[in-house]
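Of the protein chains in this complex, one is absent; all others appear in place.
What follows is chain A.
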Amino acid sequence: MPIGADGFRLPTVNEPGSKNKLEMIRGAGQDEYCRTFVINEEDHTLGNALKHVLMQHPAVEVCGYTVPHPMERSIHVRVQTKGVPAIQVLHQSLTTLKNQNQMVKQMIQDEVTKYKEDNSSQ
């Protein structure tokens, strides 16, 4: 995340002139079914969770992520697939991850309301 002139971080906005959030590495060995995605301004927080969701996807043959340099905030996610283009697999997996998070959010909210109700009577 960009750090402002005064030191504190700015929210996740795509400033003009800043790097794209998502890039793809070009070159030999890269094709539609075998891609390395560069996700800027992300770290292990998203990388590890995303990798685990990608692994569950039936079309994925190989996938993994790395942080190329600890001082640069970007991760490389490699996805190798069978039958479905890698970018679509990434899209589907991210949707799965998002749905899972929304489910968790809902469950936490339900539990908190239930807990409050149960404990307010005492």
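We take it that contacts are C-beta pairs under 8 Å (C-beta built on N, C-alpha and C of every residue); 3 or more make two chains touch, one makes a residue touch a chain; residues count from 1.
The rule we apply is simple: contacts and distances are computed from a predicted model.
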{"item": "UniProt protein name of the chain not shown, from \"DNA-directed RNA polymerases I and III subunit RPAC1\", \"Eukaryotic translation initiation factor 3 subunit I\", \"Origin recognition complex subunit 4\" or \"CLUMA_CG003903, isoform A\"", "value": "\"DNA-directed RNA polymerases I and III subunit RPAC1\""}
{"item": "Contact footprint on chain A, counting only the chain that is left out", "value": "1-12, 20-22, 24, 39, 42-46, 48-49, 51-53, 56, 87-88, 90-91, 94-98, 100-105, 107-109, 111-112, 114-115"}
